[in-house]
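This view holds just a subset of the chains, kept in their places.
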Amino acid sequence: MKAHVYVTMRRGVLEPQGRAVQKSLENLGYTQVKGVRIGKFIEVELDGVSRQEAENILEEICRKLLANPVIEDFRFEIVEE
Amino acid sequence: MKAAVCVFPGSNCDHDCYHVLKHVMGLDTEFVWHRERDLSRFDIIVVPGGFTYGDYLRTGAMAKLSPIMEGITEEAKKGKPVIGICNGFQILIEGGLLPGALIANRSLKFICSYVYLRTETSNTPFTAGIEKGRVLKIPIAHYQGNYFAHPDLLKELNDNDQVVFRYCSPEGEVTDEANPNGSLENIAGVCNRERNVVGMMPHPERCAERELGSVDGRLLFESVVNYVAG
Amino acid sequence: MREEVKITPELIREHNLTDEEYERILQILGREPTLTELGIFSVMWSEHCSYKSSKVHLKKFPTKGPYVIQGPGENAGVIDIGHGLAAVFKMESHNHPSFIEPYQGAATGVGGILRDVFTMGARPIALLDSLRFGNPSEPRTRFLVDGVVAGIAGYGNCIGIPTVGGEVYFEDCYNGNILVNVFTVGIARKERIFKGVAEGVGNPVIYVGAKTGRDGIHGATMASEEFDEESEEKRPTVQVGDPFMEKLLLEACLELMKRDVIVGIQDMGAAGLTSSSFEMAGRAGNGIELDLDRVPLREEGMTPYEIMLSESQERMLLVAKKGREDEVIEVFKKWDLDAVVVGRVTDDGYVRVRQGGKVVAELPVAPLTTDAPVYDRPWKRPADQDELQKLDLSSVPVPEDLGEVWKRLLGSLEVCDRSWIYRQYDHMIRTNTVVLPGSDSAVLRVKGTPLGLAISVDCNPRYCYLDPRLGAQIAVAESARNVAVAGAKPLAITDCLNFGNPEKPEVMWQFKEAVEGMAHACSVLETPVVSGNVSFYNETMGKGIYPTPTVAMVGVISDYLNAVTQYFKGEGHFIYLAGPDPSGEDLGGSLYLKEIHGMVRGIPPSLDLAFEKKLHKFLVEGAKRFYFSSAHDVSEGGIAVALAECCFTDEGPVCGFRVSLPWKGREDALLFGETQGRVIITVTSEREDDFLKFSEEMGIPVRKIGITGGNELHIEGLASLSLQEGYEIWKRAFREKLGL
């Protein structure tokens, strides 16, 4: 089974990478780019679990390891059974 | 003889390189801001270490888009010696002047430490004065120095004698134990096909004066000065 | 509008203001404050900004000296180091934020202290960190150690300032309150020191650096509160650091400072725009007008309350000469940074804040700065202090196998190799570090001069718990000794006073005792206090930390090539012990008692400050004359541990030694007692006669105890250990004990 996890900085929390990238694009002349936020895109492969189990595991590992709940939000989706 | 130290936003070994070139080697040395394009007045070009653009997104990714890269590329084409150290190496790789890629250390930790390097070729301006096989003691300080290349590129590098340094034991053995960051085949530095552009993760500018513990780094600067002097 | 919020008793309490304090606000204003004004009072009168509980005691510190250029009161302390140069330094805590989010908390702590130093016109050249964590076997401790170290590394390495040393202790009392204290020193030209003053009526007030977001609103008040279950809820207040932005800010500020346009400058630290504007106005006896519509914002719809209290990082406020605004803006533009005129200096002693053309806050400066509330809080010696200090050694058996004890101490977290930490720090960048981490103090050369700076941070929290006064004296003496063994003359200190809740008389007693102890030691050693920081409320659920008054000593070597390290330099050097004979009873508060007998009690080891002073002179002068091939002070673990440490570098063992200790008394005290004022020195045979003559002239007792060499750590008749085995225990312990 395959899942995709998205980890993004919480709204309101400074995301320094995106700011620097945007500035850099601006300097290159891409003034149409008004905002950039960089997060993580994590591909997870799971074996021998039901969809429900997979969801439970994903929820758990996001909380415990993949995202830092103090400053980040996460969501996930199962893309292949 | 004139040397350039390229300065990008976030470069931070620029002063150290300047210090060695100017005060240790006695060269006429200038800082050049990344928005400049013309480097034709220089004989040696140094892209120093640091965290250009915070190393955000990818090391060297934003720096490679600076105007100065055009100048560096142009002078490199003329055959002038160019060296990228640490973040400078990452920039030259991103900018396509050197082959491969640098990814996170296998320990996922920043590492600041002296390491040993085996000189793999004397056939570059920066190693011309160092006999092949000689072991140098030079520090590293990086988070993303894990050299990567796809198999065919790796073969090409070996076939063309483009690997300049490999991490090794103090006795010169290239072992996994002596590999600080997980680099493929312990590669610590490479050169381009034309051999005048060299990139390396270790910092020769940090060990060019006796009081700093090792003077092995000085050999690279002496080599290039002799090379330019002919 | 939100501004018309009614001020209720709940709101007042939420802002950590007492009823009396609120009364005082009403008196000062002659009316009710607006919400923004209430917020401003709350942060300016918080413990963190006002030092209201500590001020009366901090006055006791000696702060003057022939070379002191700037004592406490500015962003950092400044001393004259000769050659037209000044060393600018300070230490600061970031304890609470680091507990909540270790990486960002520690990282922004580094960012904050760096701004304090470069704001004065100095280029930072080094960082040191002083860390305290809880029980090493708790998983949370591991997580915190990992995060804090990575955070310091992440920020310091990126901005390119080496972290050259530090200290770390683990005690259960820090389980719920870790300490993260960071020190920075910078170098400036002596005649070019910048201060945080809003001088010159009509001068523009300019905002530079990062945009303002909703970060850390309430951060300053958070640092002045005890933790409880609800603290978790306050999480979003944690700020994220942007070291790249700070690097740009640093370079832009230093570039601008070379021109003659800045009148005053201050970083926006805790309480951001509020504290920087009030403090700058206060120091100059002026006022400031601010127009919030011009403040660069990261988010939409921010209220004046939020803008004034935001703790977004990497921002500075400066006052420029009138008519030179464009120059400021131009320099900042080169570095891709915002610089915006947000107000001007006035002469009426008020800070007046407008948004949308409307005055949203109008407050007199003095009541929020110099005339803020000051408390002489009641203090009382804790009831159990006498009991704690009792140590009946007759009930402490001397272990059979002292070699085994020795190994356990070498493998303890207070002694073992700390390179897991400092390998993650770039400690070589800027190529000034002539003594790398691992020795008693870091030594940095000052380029362009023969000078070296030696720095050490120290505080043994067990000593301070058992006797805060003596413990604090020892912290000063030890830091000075660490600097002196490297060959540097100790000049001045900065400190970070970490304590529990000052509203508890027992904590206040600890504080008062520690301050008086430090003050006394500093006067005897003639090392004034030039800057510092107080962190109270390091308590969780009513349980406080050990009193932890961390000291950072800065010393100068007239020629850095003469710097001495603690490592043996080869075989056949004679080993001397300088200082008092070991007293057979000095085991109170020792590492040995804690590790082997599980006891933290007794009276800390005796300290003779007058002798210390002489000893330091001896060390500095002796180093200058090349009498010592190595020098290492005796601290945790006593002589046995100190001798072993001389044999180990983190790259490998040097050699062993054969020693015999010609004293009688309890064997454990002889080997592991921590009597102060002692140094292990090695001397080559050629220098021996001169060395002995010199020691006698200086009045320092020295005793030859053995010789270096061999593959054994050998103490005649007491204990013996193979060099390799001892080394491996020492080398591996940190990672093993923490499971890293």
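Think of it as A, B and C in the order they're written, each chain with its own count starting at 1.
We take it that a contact is a pair of C-beta atoms (placed from the backbone, for glycine too) under 8 Å apart; a residue touches a chain by one contact, two chains touch by 3 or more.
Worth saying up front: this structure is predicted, and the values here are computed from it rather than measured.
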Whole-file subunit formula (labels as shown): A x2, B x1, C x1
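We adopt the following convention: only the chains that are shown with their structure count from here on.
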Which of A-C and B-C has more C-beta pairs touching across its chains: B-C
Intercentroid distance (Cα basis), chain B paired with chain A, Å: 34
Whole-Å separation of chain centres (CA-atom averages), chain B against chain C: 36
Junction residues of chain A - those touching two or more other chains: 16, 20, 27
Chain C residues counted as touching two or more neighbouring chains: 242, 244-245, 336
Residues of chain C defined as touching chain B within the complex: 150, 153-154, 157-160, 242-245, 247-248, 335-336, 422-431, 433-434, 436, 445, 447, 560-561, 651
Interfacial residue positions of chain A with respect to chain B in the complex: 16-17, 20-21, 24, 27-28, 38
Interfacial residue positions of chain A with respect to chain C in the complex: 9-10, 12-16, 19-20, 23, 27, 68, 70-71
